[in-house]
Structures are given as C-alpha cells and as structure tokens.
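Take a look at the following structure, please.
Shown here: the complex without one of its protein chains, the others still in place.
This part shows chain A:
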Amino acid sequence: MTGTDTAKTATNTAEAATGAGRTGPVFAVRDLWKVFGPRAQRIPGNPEYAGLSAGELRERTGCTAAVRDVSFEVKRGEVFVVMGLSGSGKSTLVRTLTRLIEPTSGSIAIDGEDVLAMDKNRLRELRRHQTAMVFQNFGLLPHRTVLDNVAYGLEIQGMGKAERRAKAMEVVAKVGLEGLEQRRPVQLSGGQQQRVGLARALAVDPEVLLFDEPFSALDPLIRRDMQEEVIRLHREEGRTMVFITHDLSEALRLGDRIMLMRDGGIVQLGTPEEIVANPADDYVRDFVRDVAREQVISVRRAMRQADGDEATTGAAIAPDTLVVDAIEAVARTGAHCRVVEGNRTLGVVDESQLLAVVAGLDGDAGEPRGKAVAAV
C-alpha cells in the first residue's frame, strides 16, 4: 500500500515538475493527510484504519484525522472554494498548503515545486512572495496604524519604510479604506478590519490568496459587501484564490469550483452547478436542499430537444444563462426560448422545463431521492 503510494507521489511530482511554469495548476495536492494525536504517522494509508469513521478512529487510536487522504488541484486564476461544516478539516487543510500546519503525509506542489521538500528559508520565501492569507479573526496588530498593518508583509520582506508605505497606500485605496490610514484597528468596524486584513494580503502581491473563513465573523450585510469586494478583485486581477467557508451560499456565489469536505475527506468536487444538480450522496443532497436551484443551474442542463419549428422561433439565449434569467425571458415573451451556442440551436426551454428545475424534478436530482426513500 505504502509502496504504491510513494510510487504515485513520485510520478505526480515528476508530472508536476514538467508541467511547471505559468500554465499548470497552482496547487497540486495528492493523498494529503493530517492526523493529530499520538504516533500520528501510523494512520495514513493503513488499511486497518481505512474504513473507520472519525469517532471510531479516535476511540481506537486516540488520533483525529483532520485531513484524510485528500487530492485536488487548484487551477490558475480560479476561485477554489473548500466548504464544510466546522470540524470538517477545511481550516487545517488550508494551513497545510503553506505548512503553517505540517501535514502528516502526502504531497503538495506549488507551481510544480514540492512544498514539503522546502527548507526553512525557501518556505519563508514562499510565504513572503507566493501566498498570502486572510484570517477569520483578522490577526491585525493593534499597536500599528491601518497603513502599517497593511505594510506589515512588505516590512517582513525587508522593504524600506517609504517604499512600503507608498505601496500600502495604493492597496488601501484599492480596498476602499481611504482616509482611515492613520486609524488603529480597534477604531474600525469588523468589516473595515477585514478590509485591512485583505489589503495586507494583497500588498505583497501574492500569486495565491488563501482565505480562511474570512467573513464568518461579520454580520450578513457586511458579509455580502465583502463577498462582492472579493468578486470584484477577482474580476479585476484574476488572482488565484483558495477560499474556505462553511456558508453554502457564499461558496456558490464565489466559487468557480467547490470542494465539499466532511470528516477530513472530500465528499464532492465540482462546479456549483454540478454540486446542486448532481449531489454525490445524501449528505450533499441534504446540504444543497434549500438552495434556490434556478439561481445556480443553467439552461444547458434544463433544455430539451427542439420540436418542429421551435428551433427557429422564440428568443435566443446562451447555454450558460441561469434558469432564473430564462424564466424572466419566457415570462416576458410568453413563449419558449432557444438555447443558442454560436449559430447552432442546442435545444429549447419552456415553462415546464424551467418549473421542473425550480421544483427539483429535473434530471437525476429528483430520481435518487425517490430511490433513497424506496430503499428505506
């Protein structure tokens, strides 16, 4: 078992190395484990413990597997959301990426470079220049001004005072904190404090931004503002982001892809639409039950074959159009819409298709639920 694991790891790093540069994935994580507890090293890959639930494992070994055999890749420029309830291991996972927490086993590569093989200095360089993190509790230094907090990362890099302050000023403006540069963190609201945290991370111009539940300490309206801020920044800069959250709507709103975690393992990894439309198991289905499906699922998934002259009549919409927008179009015209990609009509949607999505009767979403009920 361990033999094949090492073999896999080896080939993976080799692949990653060849695929390095600016095109491959930013992070490539393979078979990652983080186990807390006595003699944690014996747990990963051990078939004896493989089938145990988290509770059984703790009872048998006294160990907790916070991250359990996780493999994924973060593509360049995407917002990769890791979602799960508290205790699912997501915060531990994001910390292992830059070895703020040392993983127990597995491999992590950033731009194809093996993170676990890095020595202290290289690791420090990685943290100084390639990644930057935004924390749930902000982690600001109360004795410094907003400006000096934002410039903190640059100071650690060894940048001179005038230069780093000038650079920090730019970032302060970018996150909408103009005029507050000379305030202390205690004088700011929670949302403003997190803007400082965000600015501090942006100031070092990192390749990847890591967010650890950055907005869960904020109240809902401010949280929405901040989410929009992140979306705007991503649109403007296209920076890769790894975003940890326990809030499904936040995940759906921000994520290009979402990785759902439970008890340290991956339950499902896919686009928001895939996760809502095709839940991998009952746990995920339960999770996404209350989602407004029409706001996540696109017409590509809802359309049917065109009948007769339908392919030439009706308003044209793109296949990525969300169902909610299609509903508006259909309601306005009173007729069906054509789903058009380029010059080709892929299919049509009318009221019944769109209503099926809203009701959750489309495709396989309704079917397995029926099966589950039958099985009980």
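Note that a contact is a pair of C-beta atoms (placed from the backbone, for glycine too) under 8 Å apart; a residue touches a chain by one contact, two chains touch by 3 or more; residues count from 1.
Going forward, contacts and distances are computed from a predicted model.
Q: Could you tell me which of "ABC transporter permease subunit", "Carbon-phosphorus lyase complex subunit PhnI", "Circularly permuted type 2 ATP-grasp protein" or "Sulfur relay protein TusB/DsrH" is the UniProt name of the chain missing from the displayed complex?
A: "ABC transporter permease subunit"
Q: Could you tell me which of A:His143, A:Arg235 or A:Arg344 touches the chain that is not displayed?
A: A:His143
Q: Touching the hidden chain in the complete assembly: which of A:Glu155, A:Glu274 or A:Asp325 does that?
A: Only one of A:Glu155, A:Glu274 or A:Asp325 touches the chain omitted from view, namely A:Glu155.
Q: Write down which of A:Arg124, A:Arg232 or A:Arg289 is the residue touching the left-out chain.
A: A:Arg124
Q: Just to verify: which one of A:Leu100, A:Ile222 or A:Ala335 makes contact with the chain not shown?
A: Answer from the full complex: A:Leu100 touches the omitted chain.
Q: For review purposes, identify every residue of chain A that touches the missing chain, sorted by number.
A: For chain A, the residues touching the absent chain are 98, 100, 124-129, 131-133, 135-145, 152-153, 155-157, 182, 184, 186-187, 197, 200, 204, 210.
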